[in-house]
Structure formats: C-alpha cells, structure tokens
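Would you mind keeping the following structure in view while I ask a few things?
Only a portion of the chains appears, each positioned as in the full assembly.
A and B are the chain letters, set down in written order, and residue numbers restart from 1 in every chain.
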Amino acid sequence: MEAVFDLAAGLVKQFQKPTLGFLIAGMVIAALGSRLTIPDAVYKFIVFMLLLRIGLAGGMEIREANLGDMILPAAIAVAVGLGIVLLGRYTLALLPGVRKEDGIATAGLFGAVSGSTLAAGMGLLEAEGIFYEGWVPALYPFMDIPALVLAIVLAKVYLSKQDGQSNGKVDVWGIIKESLQGSALSALLLGLALGLFTRPEAVFESFYDPLFKGLLSVLMLIMGMEAYARLNELRKVAHWYAVYGVVAPLVHGLIAFGLGTIAHFTMGFSPGGVILLAVMAGSSSDISGPPTLRAAIPSANPSTYVGSSTGVGTPVAIAIGIPLYLALASVVFGI
Amino acid sequence: MTQPATKVVIVTEEVILNGVIKIIEDIGVRGYTVLSARGKGSHNVRSGGQPSVTAAFTNIKIEAIVSDRAKAEQIADTIASKYFANYAGIVYLSQIEVLRGEKFKPGFSGGGA
C-alpha cells in the first residue's frame, strides 16, 4: 500500500520537471493554435547534438568498462527489440480493422528506439543524480536494428504470401546497412567512435554536455507540438492504434524493466541502467524509423505507424513511462 | 532558335527521390531539377520546412526536360505505375521550347566548364 503511495507521489513530482513540462507545454500550445515553430534546421541540429553526445559519453565509458558487464544487458536489448515486434505481430496486427502490414510496421517502430526519448530519460536520471553505467545508452542499436529488421522481414513474408509468391527473400544485410547509415544511428556511432579512439573529454565537458540539458528542453517542446499535429492523422485510422499507442510503451517498458532487474540481481547491473533499458524499450523510433519503414514496406500506411508512435506513443513513453520507471525503481531498488 | 521539348513534372514524397531519379536516368535523360515543396492532395497534408519528426515525408517537385515526347511519357508512366499506388504523388507533362536543344537529347553529356 505504501509502495503504491510512493509510486503516486513519485509520479506527481516528475511532472514538475522541466523536461516533462516542455513536452506537455508543446502539446498545449499546438492545441491552442499557436503559430510558434522551431526551424527544421534547428531541430535537426539538436537531434544531432544529443545523439553525438550520447555516443561520445558511451565511447569514453567503454574505453574503461569491463566488456563482460555489457553482454547480458546487450542480450536483453536484442531480446526486447525482437520480442516487442513479435508481440505486436500477434496482438495489434490481428485486430479487426488493422491491416497486417500496418500493424507490423507499427510494431517495428515501437520495437525500435527513439534517441530523443532516451535523451529525456538520461536528463531525468542526471537531474535526480541516479547513477548508470555510461555505456548503457550505447546499447541503442542493439534494440533498434533487430526490431526494424524483424518487422520488415515479417511484413515482406506476409506480403509475398499474399501475392502468392513463394519466395519471400529479404535483404537483411541491406536493411541493417540502411539503418546504420541513417542520420540517427550515424550520429550515435560517430560519437561512439570518437569517444573510443580520440580524447574528446575537454570538448565534451565544455560544450556537448552543458548544451545537452538545454537543447533537450527545446527538443521536448518540438516533440510536444509534433505529437499534437500527428494526433490528427491518427483520427483517420482504426481506434486500435490509439489504444496500442497508450498501452504498448508501458508494457514494453515494464518487460525491459523486469529483465533488467534480473541483470541487476545477478550481475550488479545498476538501477539507472535498468531504467534506461526500460526507457529505450518504451520508446518508439521517431527519426530514422519512419523513413526506413516507408521505404521498406511501401504499402503500409504511414499515418498508422507515425500517428500511433509520434502522436501517442512518444508522449506516453516520456510523460508516463519515465516517471513510472523512476518511481518503480525507488520502490524496487530503494533509490 | 528554340526547339519543342516536353517537361515531365513529378510532385511526390522526398523518400522516393532517388528512385524517381533512377527511372529518369535509366530512360536516358541526363538532367533534372529538384525543388522543395509542400502541399496537399488526396493523401494527408504534407509539410516542408517545418520541424517534423517525419521530415522524410516532405514533398519535392522534380522536373525533367526531354526532347523526345515518347520518352517523356515513358518516364511519367513508369513513375506512376511503380510508385503511385503506395506513395503520394502526381505527374504531368507540359510543352515547352528549349534553347540549345541538343542538351536535352538522350546521351548528351558535353558541356562547358
């Protein structure tokens, strides 16, 4: 009972955090018809800075880290990415009014990872002073790529069966390459490489890290405005997408939280790391995912997956998911 | 001085730009011009220049000038049949008159500096 109360109190407290405040404010001003816009060039640059910063920190950390410690969390990341897509394939994609390829694409997007949501999670952890292994955010691709690849494979197999073609051959390596070349993963891996092979400590401390929190607040504002705009699109498709958009992030986050907790008790994986795994799982890809899916599953209607992800899934993942995992962690790990 | 030519215009999603260019070049046309656009059609409103997590769905307008009318139609047909079942887009032809007509004959690749 007390645990439930703690959880609720924790949730409320998070809502005063500026990160969430900016997100919600973005939705509100968009709903009120504000003509405020943040230039696209600024949005692209902020995303680049955040992902580069995540990569740099990860790379510098991995130099010092015990690679053995990373194996179980990385395996969990892969398993969660694949699991989310399979779960969606056999729930959402089977619902009435949901076209199979739309459902599969949506599950793929929710299995993949949003760098912005991850950055929000890191920001909140840092504001709380909760420790995490610096390399955890660098597990991003381990969850992201398998999810996108599996979704595209499942969709192609389904579609080629529909066409009566027996060969549902899919160019898996092509999809992986396509993912890695996308702007989000490129920036992350670029940072990772620079963190590993050069000594960027000074520029990291004086530039990338201090700008991180500030730019994150602007990004949250943009994502709030965008969420409101995409909600509109969602209205034209089956209601199940809205339901999925609300439920899936939390279910996915909790699954990852559970698996991460096992790693905590068996291997000493940090509570902060557990939270970040849950944040990644609960997030849905917003930068590289949509164009990858648009190109790879052309017959899937982008309004379904972009609407459910950007319009509903992302605000839920950030505004409800992250505070939930923080509150849960304070109950489970006593932090 | 001028010679008749056909301008093929395609307005579609940025995500298929490379595919459209490939069709144009495969049919033997060496030049094209691309402009950023936004617009609305039978699909959703699309944005352009706005901050958008789906900026990849921005519209573009591609123009290819071809001296040979049949090739122009072939480009238009190929693009429409390959893409427009799944992607938002329109394609149209317009009669124009070009100077230095030899530039728009397939295979030309000379040029000044």
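Couple of notes before you dig in:
Just so it is clear, contacts are C-beta pairs under 8 Å (C-beta built on N, C-alpha and C of every residue); 3 or more make two chains touch, one makes a residue touch a chain.
On a predicted model such as this, the values are computed, not experimentally measured, just so you know.
The displayed labels stand for chain types whose copy numbers in the whole complex of this file are A x3, B x3.
As a working rule, only the chains that are shown with their structure count from here on.
Subunit A meets subunit B in the complex at residues 37-40, 42-44, 222-223, 225-226, 229-230, 233, 236, 286-287, 290-291, 294-295, 298-299, 302-303, 306, 310.
Residues of subunit B that touch subunit A in their complex: 13, 15-16, 44, 49-57, 83, 85-87.
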